[in-house]
Each structure stands twice: as C-alpha cells, then as structure tokens.
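Okay, here's the structure, questions in a sec.
Subset of chains shown; positions unchanged.
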Amino acid sequence: MIIIMKPGAARENVQAVVKYIEENGLKTHLSEGTTTTIIGVVGDKTRLTECGINSLKDVDRIVPVTESYKLVNRKFHPDATTVKVGNTEIGPHTLTVIAGPCAVENEEMLVNIARHVKACGATMLRGGAYKPRTSPYSFQGLEEEGLKYMQAAGKETGLATVSEVVDLASLEAAVKYVDMLQIGARNMQNFCLLKEVGRVKTPVLLKRGLSATIDEWLNAAEYIISEGNPNVVLCERGIRTYETATRNTLDISAVPVLKEKTHLPIIVDPSHSTGHYKYVTPVSKAAVACGCDGLEIEVHHDPARAMSDGPQSLTFEKFDELCRSLRPLADLENKKF
Amino acid sequence: MIIIMKPGAARENVQAVVKYIEENGLKTHLSEGTTTTIIGVVGDKTRLTECGINSLKDVDRIVPVTESYKLVNRKFHPDATTVKVGNTEIGPHTLTVIAGPCAVENEEMLVNIARHVKACGATMLRGGAYKPRTSPYSFQGLEEEGLKYMQAAGKETGLATVSEVVDLASLEAAVKYVDMLQIGARNMQNFCLLKEVGRVKTPVLLKRGLSATIDEWLNAAEYIISEGNPNVVLCERGIRTYETATRNTLDISAVPVLKEKTHLPIIVDPSHSTGHYKYVTPVSKAAVACGCDGLEIEVHHDPARAMSDGPQSLTFEKFDELCRSLRPLADLENKKF
C-alpha cells in the first residue's frame, strides 16, 4: 500500500500517518518528492483498516499495491485449474459446451433438448429450476421438480448438469440432483450464498455481476474457495453499459485479462450477453478464438413458445450449425471438442 | 404491448403473430403504415410469454406500454405513502435523517454516536451488524451481537433503528431487535430475500442496486409489497458509472423521477454515493432541495479509526453543521425536521 500525501502536506501530518501505520505494527518508507511526499507501507496490510487512513489530514489518496484475492490469483498459482464436473471437465484442454433451455419446462422437453445438444457435441446440460425474474409476476421456475427433470435428463444422456441456486433451500436441493451449481449475475455479491456454496464440494459456475469489475468478481470467487470449495469456474455474460443494441455488452477482453489474473477456467455466455439468437453464433466464435474454456448457450426446441428468454435461444438447427463452426476454432486452440 | 413488424413484413408473418396472440386469449389491433405494420395487443398481457413473440418471423421489436409493477405505481395509487418506523415516520411531511456508523463496533461507541446524532435532529439510527464486503478478508460485522447494541442504543435515545439484513438468518434476528430492515445494493435483486422481507411487517429500506434501472428497482419493491409488506422506503445511493472522482455517481434526478412514478417515500444516501465526507454536505443539501423525504448519513466519532468506510463518515462536528444547513431547506420544502 502506498499513501500519497497532498502537495505541501504539513510535516506533522506526514508524521501522524507514519505513527498511525506503525501503531498498527507495520513499517513505513518515506519518499519525499519536490512537491509531494509518498509513504510506502511494508508488512501485512490486513492489520490495517485501510480506509481509516483516508481520514487523516493531508492524505490525498491511497494506492493498493497487491490484490486482495490470493487463492484465485495466478501470481501465486501459475498453473491453470481443471474443474471436473460429472463425467466431463472444464479447463485448458477442452472446449466445454453447456447447452439447454433457459428454464426447465417439463421432463419431456428437457430430455428432447438434451439428446439434441449431446448429438451436436455438448457435454453439459443447462436448465433453470429457480428463476430470478425482474418482475414478481413473471414465471419463477419449477423449483425442486425442475431439478429432478435435470437429473433424469442427465442420466438419460450422460450429460453433466448445471442449474442455478438462489438461496440455501435451492442449494440444498440442487446438490442432490445436479453436477454443478450456478450462481447468477444478480447473486454474484450475495456473500451469504457464496459462503454456502463454498461449504459444499459441488463445482460452481460463478457468473459475473451485471456491473461487477473483474476484481470484484475474483473476490467473489475468493469467497467460495476460502470456505473450502476450490471447484470454481467463471462465466462472463455481458456487462451493463449505455448500449442498447444488445441486451448487455459482452466484455470479450475479460477472457485474456482473466487468463492473466487467475488460474480458474473461464466460460462465456453469448446468449445472455447479446440477448438475441442472431448474434449468438458470431459471438461464440469470437469467444473460442479468444481462448475461453467453454460456452454456455441457450437452446430450445421452439423458441417462440419458450417460457423464458425465447428471443435469445437457438433452434436445434442453428445450434447444430454453431457447433460445426466451432470445431475448427477449437482445434486451432488445441482444445478438445 | 405493441409489436413492430419489420418493413415489408410478409402478410403471412403478420398473420402468424396475430394468431399467436389470439391463441393466448388476447385481442389485436392492426395498424398498417406505408412501410411498417404495427400490432397493438389489447387485454391482460400477463397471459403472454412476451419474449416468445420476438422469435416469430419478421418481428422487429416489442414495445411495452404499461409498467410491469402495479402496487408501487403512482398511476394507480396517487397519494404519497407515509411509512411509520418506531416512533418516527418517513413520508411527505418530514425530512427524516437517519445517521450512525457504517458498522456497529461496540455498544459504547454506538450509544455515544446515537446521542450525538439525536441532539442534532436525527430521528433514526443506522448501524451495520451484517456487513457485505467485497473481500472475504475484510471485517464482516458483529452479527446478532451488533443488533443487540442497536436495540440498546435505540432504547437509550428513543431513536428508531435500521440495520441491514443479508439472508434469512440475519432477517430472523433483525426483526427481533430493530425497527427497520435495510436491503443493501448488492441484494436489491436477491429475490428470495425480497420475498422473505415481504412476509414480515417490519418496514424495509430498499437500496438501489449498483447498476439497477429505476424500473428494476420499482420491480424489486413490488416483490416485497406483493408478498404482503407495504412498508417500503426507497434509498438512492449512487450508481456505477465510468467516473471515478466519487465512489459512485449519485443519480439526483432519480428523486423527481421516482416522485412521479411511485407513491413510496425516497431517501438519499450521500455517504455511499460520494464515498468521501467532503462531498456529503453539499450533496445532502441538493437532495433535500430536490424533494427527497430523508437522508441516510454515516457519522463516526473517530473516522480514522472506523472499522469500515471511514473516509465517508462525518465527524460529530461536521454532522452538526450539516444538520444546521439542512433546516432552512427542509422549511422551504414544508418538511418537518
């Protein structure tokens, strides 16, 4: 941590900061410039309630030097992590395609979709049973019943399954039926839920919050891992910006940024980020070319009659085309698909 | 709901949309322009899974005509709501100042702060016992112990109390000890939690999500009220933008926009929105002049040693000055303070 004092800070105010830091058991290192004094802090900064310093006189600004996350930090864990999910995996050697409907509607439709996406190359099935919806009057999901259908469809096809959890009750149900827990964008900083999924061993797909910085997202992953569950996969699904041509703005650069900052696998969701099926294929190809470890894609046998997020779902035919166009890209990245 | 077809849409595609809508028990109203056909939908739209339509051929776009929220909507409830909290109230006739520390640290400090803010004119005490923090390694709050101190400080001073809840456990504790439950920005779309606070009668202070639109925020309030708890107060606390001079960007225009769209009271939090004590006073004055029904302000006896959010806390002296400067502004707005 570095503390930048205001230009012409009074000597006694500089000394007050130094004293404050040293009282907290840390060392300081003074650097006096022509107009500005800078105080470097040496030692274990977790002892400091850093924000307190900001209130001391003549302090201009505090600059953190090291990230607050450790377990997810590639600086300390240089090798890429592979997360095993059911009988498949997400990591540096595979392109894992997760596909399925936004919401589970009934068992028959789910098995039907599962068979199709498997035939195209998907190794995981997605399907929401607990749906967080903006309006209380929208369809909220089949809940535990939906999870049972997920399990059935997984058994039937051999696909690993992932479904969203939204609270302790849904988490307790989900660990019984599915292979991976999804934390949705709206819950990325629901720290209670993060801690709960940190206490089970089921792998977690952690979606980026709608306006979360990459640092906040990595700190959210740190919550899960620090509770004991190392099986975390990150999922970029678009961020909120002023642009309305797409539902959200996919932050494609987040893929290489994350590859540098963390050892965790990274998945891209082109369906929620663009919000329209027309853009799903080109954006999926971009994500794979950029080095992501997998995709999460909405597929529905009849998008016009989907109970949730129809406009962004691919038909069977379009999903088939997409998978065919991904194959050579996966090859170029040395990823099995 | 209006459906705008693409220019030159095929007649059979227009008919397919009409048929789809009528199959769902609604009526349509066709308007054929020189290049574009528009289909108005008449009837109860909640029967329609609206997003399905977007997948039909030649549909360009769907324009909602009415808001999805009803209970919070001023169009249907023109009179401003007053929410009673302990022995005070939040509504059109008062300027309710809620003040206190970001986090409850111990009972003595809390009672000390409570006495001071009461002397200045505050009628409510804030204090966090369950703290959602970006990093798992930051101070997480005193939990139930903190709530007990809140209760004690409330009894000691006669101030009504508000504290944040983050999950079912903290909610069950909080209803026993405090007069109002706060839902923080990160939980604004934690729909499970919204439903839970909707099932109690304790008033709720619902903070705006970091990147929530006003419509999403009102839908979140609708979740609470539709479960049976009508005692909701909204709190604008800044939104996330590209500007970094302040911690967030206070959306001051949200105050008159909300006054038009909803009958619920609206509070402004200048501490979290600006992130620095220097800006709290001018921004508080702006909020009152703009017509807000109250303020939530962080006050600490020794900001440099606060365990959370020190830089944005006012000292006793500064809070005193602030309250004095608010008095004539409250008078101009015919609000008791």
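Think of it as A and B in the order they're written, each chain with its own count starting at 1.
Just so it is clear, a contact is a pair of C-beta atoms (placed from the backbone, for glycine too) under 8 Å apart; a residue touches a chain by one contact, two chains touch by 3 or more.
Because the structure is predicted, anything quoted here is derived from the model rather than measured.
Give the total number of copies in the whole complex, keeping in mind that only 2 of the identical chains are shown in place.
The entire assembly in this structure file is built from 4 identical chains.
We take it that only the chains that are shown with their structure count from here on.
Could you please state the distance in Å, as a whole number, between where the Cα atoms of chain A are centred and where those of chain B are centred?
26
Provide the residue numbers of chain A that touch chain B in the complex, in ascending order.
Going by the criterion above, the answer is residues 20, 46, 49, 51-56, 68-69, 132-139, 166-170, 186-187, 189-193, 210-211, 216, 219, 222-223, 226-227, 240, 276-277, 303-311, 313.
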